[in-house]
Structure formats: C-alpha cells, structure tokens
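Every protein chain of the complex appears in place save one, which is left out.
Chain naming follows the written order as A and B, and within any one chain the residues start at number 1.
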Amino acid sequence: MKFNNVNVFISKNARLGKNVKVGDNTVIYENVVIGDDVTISNNCVIGEPTSEYYSDSCYSNKQTFIGSNSLIRSHTIIYAGCTIEEDFFTGHRVTIRENTKIGKKCRIGTLSDLQGHLEMGDYCWLHSNVHLGQGTKLGHFVFIYPFVVLTNDPTPPSNICKGVNVGNFSQIAVNSTVLPGINIGKHVLIGANSLVVKNIKDYILCAGNPAKEIKKVTEIKSRESGKIHYPWPYNFDRGMPWKGIGFDEWLKNNPKYD
Amino acid sequence: MKFNNVNVFISKNARLGKNVKVGDNTVIYENVVIGDDVTISNNCVIGEPTSEYYSDSCYSNKQTFIGSNSLIRSHTIIYAGCTIEEDFFTGHRVTIRENTKIGKKCRIGTLSDLQGHLEMGDYCWLHSNVHLGQGTKLGHFVFIYPFVVLTNDPTPPSNICKGVNVGNFSQIAVNSTVLPGINIGKHVLIGANSLVVKNIKDYILCAGNPAKEIKKVTEIKSRESGKIHYPWPYNFDRGMPWKGIGFDEWLKNNPKYD
Partner (left out) sequence: MKFNNVNVFISKNARLGKNVKVGDNTVIYENVVIGDDVTISNNCVIGEPTSEYYSDSCYSNKQTFIGSNSLIRSHTIIYAGCTIEEDFFTGHRVTIRENTKIGKKCRIGTLSDLQGHLEMGDYCWLHSNVHLGQGTKLGHFVFIYPFVVLTNDPTPPSNICKGVNVGNFSQIAVNSTVLPGINIGKHVLIGANSLVVKNIKDYILCAGNPAKEIKKVTEIKSRESGKIHYPWPYNFDRGMPWKGIGFDEWLKNNPKYD
C-alpha cells in the first residue's frame, strides 16, 4: 500500500540491508547505511546534506547510520552524520540535524526538532514537538513530553553553547523549558509548564515558573490508585526490558543503566 | 494551478464524490470515502495506515470519511479510521491520527497534531500547532489557540489515559496546558500561558500557573470598546450559524448546542 516504488530516489552510494522498505517520494542520499528490516515511509529525506553542501564544491556527505528494525514515519528528515542504533521509531515530520547520536530503542514523536550535535542514550522516548538544542545530553530511559525546549545559549545571542544534561529515568512534562547548561539528575520529574533555572538533584519532583523543588518523587501518590508511582520503572513496563523480570532484577544484570 | 494530476495516487478502493479535486503528490489510500465538492491539496496523505499495517500481514485499512465541501490544505496527514463531517477546513501540515471523530464545520490550523482516539463536536476551531492527546473530548464551538496542549497521562509514564473534556463555547488561549482528566465547563475562557490543574466551572475566566479562577467571563470588558464581550456569541458571528438571527433566537431553535 505505501511501497509502490513511485518517485523513489536512492543514491548508488547508499547501502541498504536486507528487507528494507522505502516509501514513495522518499530520497536517500550518498553514504547512508541502513540496517536490516528497516522501513522508511513515504516523503522522507535520509542523509540530508549539511549547510556546507551549498557553499563547498568539494563537499562530501558524512555517513548516516540507521540501525536494524527501525521505522521512520513519513516526511521525516535525517541529516548526514547521524548515528542511530537499532529499533528506532519516529512519528511524522521529525527533523534530526547533523551529528546526532541516538542509542537503541529510542522513539521520537511527530514534529520533534533535534538541532544536531547532541546525544541520547537507549530507550529515550520523546513525544511530539520536542525541541532539543545543540549540546543536549540525555541519559537512558529519558522521557520528554510535547513542546518541551532544552536550550543552550546562556546570554543570547552569544557564541557559547552549553547544553542541558538529563539523567537516566528522568522525565520532563509538557511545555517546560530548561535553561542552558542545567544538570537534571536521575529519576527526576519536572512538572508541566515549568521553567527550570537551576540544577535538580536525583529523585526530585520540581515544578513552577521558576521551578522549585516540591518533594521527593517517592512521595508522589497516584490519584488513580492511591499508590506510590515513582520511581516509575517499578510501575510501568510496556516496551521496557525489565518486563516479566522486575526492575531490580533487571538492573542488577544491566548496571550500565543505573 | 494546483491540480495538474502529477504524481497523484488514488487507491482503487477509495470512493470520491462529485467534483473532488486532488492536488499533486497526494496519496489517497484504501477505503477512503470523500464527499462531494471536496478539495484535497498537494502533498497530502489520506487514509494513512495505522501501526498495525507494518506488523500485521492481514491488515486492512479502516474506513476514513471526509464530508462534503471540505478543504484539506497541503502536506496534511489523515489516518485511516477517522470520521470528519462536512465543511471541514485545515491549514498545512496537520496530522490527525486514527479514530478521530470531528463534527461539521470544524477548522484545524497549520501544524496541529491530533493524537487520535478523540472527538470534537461541531464548529470547533483549532488554531495553529494545537496538540490534543488521546481521549480528548471537545464540545461544540470550542476554540483553541496556538501551542495549547491537552494532556492525558496523570502519572507519566503509565497505562492510564484520561483525556480532557471541554464544554461548548469555551476557549483556551495560547500556550496553555491542561492536565489529564480535567473538566472545563461551557463558556469558559482560559488565559494565555496557563496551567489548568483543576476543573473549571461554566462561565469562568481562569489564568495563571497554576491557573486560578479570576472572575466570571461576564465581567470581562473589552479594552477596545469598553463593553462586555462574553459570552462571545453575542459579539461575534463571523462564520457562525446565528449570523443575522441573533444568538438567543438561534439557540432556542438549536437546543442541542446549549
């Protein structure tokens, strides 16, 4: 249905694995390497050349790598020089600029805008319309919700770029802004509509404009169940590697994620 | 000018009414039903298959219905399983996920992102870049402005989905966020940049982070005219069915909208 081979352009210098499907009107440029069993839907651009392409007559495209078992939804643009591990999923109209490193099993929602020169670990889930500035560093299992912005220029405009760091298992709720160079610990929860202006320690709920420390996440009860919900890996395992094992047991065997 | 029949793909199983125009580079997939006098502009995707398409070899596309006299602007994606009544208008690059029900005479602005499994009544106007989570229920004549997010997960991440309900004639101003499961009454006005954390009664202006009840909307004077502006249907009738009749008279004859 979506793969009729109409108006598809694939560079001769691209290398596609086994069972790769490419949607109509999609373009795959020079030096793109795609793993096995990847689906790239319609109207995508993979290996988009960087700015230098327009001015440098000796320009050559850096390698773009997309790991196996990935699904890139329609109208997504991924620049040359990105490295994306296996089991990657996107929504529609995602933009990922050059030199972005993405771990395995990540998901990036519709309209999200990754400005490049940034990195994230494994199992990060970005919802729709998340904006990550250059220099951002996300740990593993970081979840970010719509319209969140991670900034990087402390005194705009300047030539300083200080990205935001977010620790493992932390979450940033909708419409929040994090100021440049802020360090957010692990297992943190940033409430909706917050402006984060200082570093946040591990296991803290903070919220507000400016965001203040509210309490430990271990004190947050679910309004639905009345039970303690955080740290969330004890109460959520859909798509998570500790499913059927339990978080503690899994973590013991996977200490790199601690 | 926009309808040159270049690179258009229409499934043999789609049913198009009379005088339907389809723009260049647009795709209409299986089981799409389109009413009379509809214009679907260039680079659109109508009847986009759901996630199951990629994994289920027996997948078949649910019906997508778009009512008569609609205008879908370019680069819009509408998933299979949506039902949209007549006189529907979109801006550009709108994304509407599966199982969205939209009443008649609705307008959805550029870049808006409807996450599916949600519904809205008649005459809802969403401006640019509105994000509606799954489970959202909008009444009739609900107006929502840019960068508003209606959320649905009370303790992210979880498997609970509690959408926001918005009553008839209510409005949510720019950049506001509404927390999961909140009920907003009818004729409410939510001020710009607000975070709505509790239910809002009918005819109330609320604003702030967190949003507080400020006053009744009937106490808001227009800075321009010095006159009371709300309930707005008494002072605004462009494109509204009470034009030339008066709101009270019209409502008497159309009690379903009360």
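Note that contacts are C-beta pairs under 8 Å (C-beta built on N, C-alpha and C of every residue); 3 or more make two chains touch, one makes a residue touch a chain.
Predicted, not measured: the structure shown is a model, and the values here were computed from it.
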Point to revise | Touch with the omitted chain, as defined above, among B:Ser60, B:Ser222 or B:Asn253 | key: B:Ser222
Revision key, fill the gap. By the document's definition of touch, the residue of A:Tyr29, A:Phe65 or A:Tyr145 touching the omitted chain is A:Tyr29
**Study point:** Listed residues A:Leu118, A:Val149, A:Ala173 or A:Leu189, member touching the removed chain
**Key:** A:Val149
Review point. Tell me, which residues in subunit A touch the chain that this view leaves out?
Key: 7, 9, 11, 25, 27, 29-30, 43, 45, 48-49, 53-54, 61, 75, 77, 93, 95, 111, 113, 115, 129, 131, 147, 149, 151, 154-160, 175, 177, 179, 193, 195, 209
Practice item. Quickly run down the residues of subunit B that touch the omitted chain. Key: 1-2, 4, 6-7, 24-25, 39, 42-43, 71, 74-75, 91-93, 110-111, 125, 128-129, 143, 145-147, 171, 173-175, 192-193, 208-209, 220, 222-224, 229-230, 232, 235-236, 238
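The rule is short, and it goes like this: only the chains that are shown with their structure count from here on.
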**Study point:** Whole-Å gap between the CA centroids of subunit A and subunit B
**Key:** 28
